[in-house]
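Shown here: the complex without one of its protein chains, the others still in place.
Chain IDs A and B follow the sequence of writing; residue 1 opens each chain.
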Amino acid sequence: MWGERVRQPLRRRNGKPESVSWDEALDHIAGRLKALIGAGKPVGVLGSPRATNEENYLAGKLARAGLQTNNVDFSYHSICGPLFAGLEEVWGEHTPTASLCDIASSQAILLLEGNLAETHPRAASSVIKAVENGAHLVTIGFRSTQMARRSSLHLQTTPGNEREVINGVLAAILDQQSEDPTRVAARGEGYEALWQDVRSVKRTDELRQAAEWIARAERATFLLACSDGQGDQPREVAAAFATLAAITGHLDRPGSGLLPLLARSNVRGACDMGVIPERLPGYDPLDDERARQRLQNLWGKKLPLDRGWGAENLLQSVSGLIVVADDPPSVVPMGRRAMDAMAGIEFLVVLDAFVTPTVRIAHAVLPIASFAETEGTLTNMEGRVQKLRTATNPPGEARMGWRVLAELCARFDIGNSYTSATDVLCEIAQAAPRYAGIEQRLSEDGWGGALLEDFDSAKFVVRPAGATRGAALASAGRPHVLVRDVAFDWGRDPLVSFSPTLSRDYQSERKLFPNGFVEMCKGDADALNLGGGRHVRLASVHGDAVVPIRVRADLKPGVLSVPYAFRDQVASVLGTDSVTAVNVEPP
Amino acid sequence: MNDAFLPDVARLVNVSDETPDTKTFTLRFRDLKNGGDFHFLPGQFLELSVFGYGEAPFCIASSPTRPQTLETTVRRTGQLTDALHRLGNGEEVGIRGPFGNGFDVEVARGKDLLFVAGGIGLPPLRSLIWNVLDERSRFGKVTILYGARTPTDLVYKRELEEWGKRSDVELHVTVDAAQPGWTGKVGVVPSLFKKVTLHPESTLAYVCGPPIMIRIAVQDLLALGFKEEAVISTLERMMQCGIGKCNHCAIGHRYVCRDGPVFNYGQIRELVE
Partner (left out) sequence: MAFAIEKRAITKWLQMLLESGEVIAPVRGPCGDILFSTIHSPEQVAWNFQNPLPPPKQFVLPQTDPLVTIKRNGERYEVAPTYDDTRRILFNVRSCDAKGIAFLTRMYEMEPADASYLRRANNLTIISLACNIPCPLGFCVCTGSGPFLSDSYDVQLTDLGESYLVEVGSEKGEAVVSGVPNLFRPATEDEVSQRKRLETEAKNHFEQETCHFASAMRRISTGRVQDALWEKMSDWCLECGGCNMVCPTCYCFSVKDLGRDGTWIRCRMWDSCQYAAFTLEASGHNPRAHRKERMKRRFFHKVSAQYYQRDAMVGCVGCGRCIKVCLGATNMPAVVGAIRKGKWNE
């Protein structure tokens, strides 16, 4: 009852899962996949930010060298990918330039957030320490969150117009720099064009104050949460944010920098291990000759060149799929439709420690160890590689994930004689140049792990500000805005759902509202003559839905939000958008 | 030293439906760890284990004057109560207790007693009601005011009929919303106050039910002249240990499992949330 663990290898026979031996399971899986490949059907592999670097690396190796496909991704990538793309546009890297310690010693912090205290308590802790020491905290967001209440200045947005606000700060910064050329910390290519772009942006006192604090600070950190907005928006917001950091000279100054706030333990690691269709291990582009050569030599196999599918397409298009430590429908924006898509996969293999909905529909299940039972490394959002040490044994016949993937690799003739997770790490060090020497550094270090030397270039490109006035979403006929909340719903994480104490917390909302809810402020609820628990009809250009409401104190009038976990309930209203104008009325 | 967390094993000897989501379970101990009878006061509660699901507190709905029949009435609200509802006669559960302070029966002797209950608030009062009715001559006038949302939601339907027929009990039953076939009163429970003659100076009022009903009923009783000490209720809180240690049911420095669940209104007002 307290969280089902997967204990045995399972194989679905006549619609029912049966326990089988490890050898039978592995042989069966290799056989089915080979058959699909032989028949020319597409196959793919999904890694995970819950998996270790070793697991992700071997998953990617299995896919590219073994299955000869670049259909490799991880479900959270659709959310963090645009953020990395935005950063790369500015300084050519997807990596952070600040660490958690830098936050704590900052004099100014600019935070673009969903709800930091809930999504990243460790980073929030650093922010609190900085504020306690007198730092100026400027928050940007549509919620009046805990961090916003503690800020020196909160720049209020409505969902979708974050770019406007950032442009406003950019404009104020540029004003300062033009008044006092000594304050121009750095000019990148494109600086002049940016100046022109923001000419028409309205400068308010608030924006000027924020700019002043950031410019005057010797150490300033820029914290950016992943937003899963629509189209190019998330990438552009990230690029604009990074530009701000760059032109104020804080990108590469010691103690300053930008830190993207990623969810889960190993997003950065998953990217570095190349479980992304267009990236190889080391995060090199798929068509980078040197990288291809390096890997082909290391793996002893030629690598396919055709670009692969990303996660959401993968789920809908492959005939065979291996999923490592993930439950895609709970992560990808398409939600329940992902489950429907996966039902159409001919052969679905899942490696996981817990029985997730994905495990329940799999044709073959391989039990792996959880974080407390495995060896391996994780790379956090700072770029810090940390070791996992086994604390206890996995239940039943579950094995360490890296071992299981190595066995699968062996059945595709790309084995290696790994005797430990460290052996895998040593190979990773050869595959991903940033990780060179990592095993040595980790064995010397105590508990602190090893920070990858990431940022070494001061060159950056200033992105244009783009449209400085976002088209207003709301209209007379649809005066409210419904936004899909980005605050990552960690309540679906099996380690939370199955923890006796923590699960009570997260399940409290589900019990009252088993079919989800949308949130609005009290003013809006009163205007509709409704209390919490009552239903509303939401109507957008895409369609409508009837859902219960909850009153939430941190929302402003006119803004409704739906927790990420309940996005399916309003799928007909949102369509493929993450924010849309709606009409709200009693049902 | 007693092992406070060790349950006794009991068997279900009867399960009856009260409403679509509420059942009354009659329990008999398989082997009591102390070997003796199970002694309890009306108003006390049990920690009932559904093995494999966990434990939860439920008030004892039967009277100590009938020790052979230990009963509890449970509404299905979550995983554990769901599992309990799926058990049948002969199946085993665990029991710890009795816990709590219970109703002070001695102080009620000779007085007029007013019972005001709503919905699932009747079970805790029922243990006291039957205690009083089984020793009827030792108490004054007995008035029972009870209501539920609909006729289907009334619990102890047969007993209500029985009480209604007694000449030594004044019973009024109401529902918020009638259903076809209902010939009784319609209205909220506090609306029944005007139907009875009350002597606040010699009456103890026992109030149990949904928070909003309790609030209104208490307000009305105080307005009618009842003293705070004469208005008695039971509080409910999330509980785990039942022995005043885990702190889940603490309100200020009072523990609902130990200093309650029975409190008079004066005590309730003093509680520090």
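Basically, a residue touches a chain if its C-beta (ideal position, glycine included) is under 8 Å from a C-beta of that chain, and two chains touch if they have at least 3 such contacts.
Every value quoted in this text rests on a predicted model; they were computed, and no experiment measured them.
The missing chain lies against chain B, touching residues 1-7, 9, 30, 49, 51-56, 77-78, 80-81, 90-92, 94, 211, 236-238, 240-241, 243-248, 250, 252-253, 258, 272-273. Interface residues of chain A with the unshown chain, by the touch rule above, are 1-2, 117, 121-122, 124-125, 128-129, 132, 146, 149-150, 446-447, 500-502, 504-505, 507-508, 511-512.
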